[in-house]
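Here is the structure we will look at.
The complex appears here without one of its protein chains, the remainder shown in place.
The block that comes next holds chain A.
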Amino acid sequence: MKLKYTYSPLIIELKETPNEGDVEFEVQIKEDRYWPAMKSVQRFFEENEVYTDVLFYPFENHKFRIIVREDHYAAFILVLMKHQLVQKVEWV
C-alpha cells in the first residue's frame, strides 16, 4: 500500500524524490497565513525524541528542503494533513 496525498497548489508546492533510504521534499509555502502551520510541522519533528526522522533545512522565500526517513514518511504526511497543508490522504 502506498500513501497518496493531494494538496492545493495555491497553498503549498510539494515535490518529493527518493534518495538512499530517505524521501527528500522541496516545499514552498505560497500563502503567508499557512507559514505558521509549516513552522508547527517543523517544531513537531524537532521536538520529538528522534532527531533524524524528519530534518528541515530552511531557505529564503518560505522554502524548505525536508529529508524524511522512509520509516517516518507516513507520519510526516499525516502531520502535514493535521495542519491542513495537505488536503486529502488515502492508502492506494
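We take it that a contact is a pair of C-beta atoms (placed from the backbone, for glycine too) under 8 Å apart; a residue touches a chain by one contact, two chains touch by 3 or more; residues count from 1.
Note that contacts and distances are computed from a predicted model.
Colleague: Have a look at "Oleandomycin transport system ATP-binding protein", "histidine kinase", "Response regulatory domain-containing protein" or "Na+/H+ antiporter NhaD/arsenite permease-like protein" and point out the UniProt protein name belonging to the hidden chain.
Modeller: "Na+/H+ antiporter NhaD/arsenite permease-like protein"
Colleague: Touching residues of chain A against the unshown chain: what are they?
Modeller: Interface with the chain not displayed, on the chain A side: 20, 22, 43, 50-52, 55, 57-60, 65, 67.
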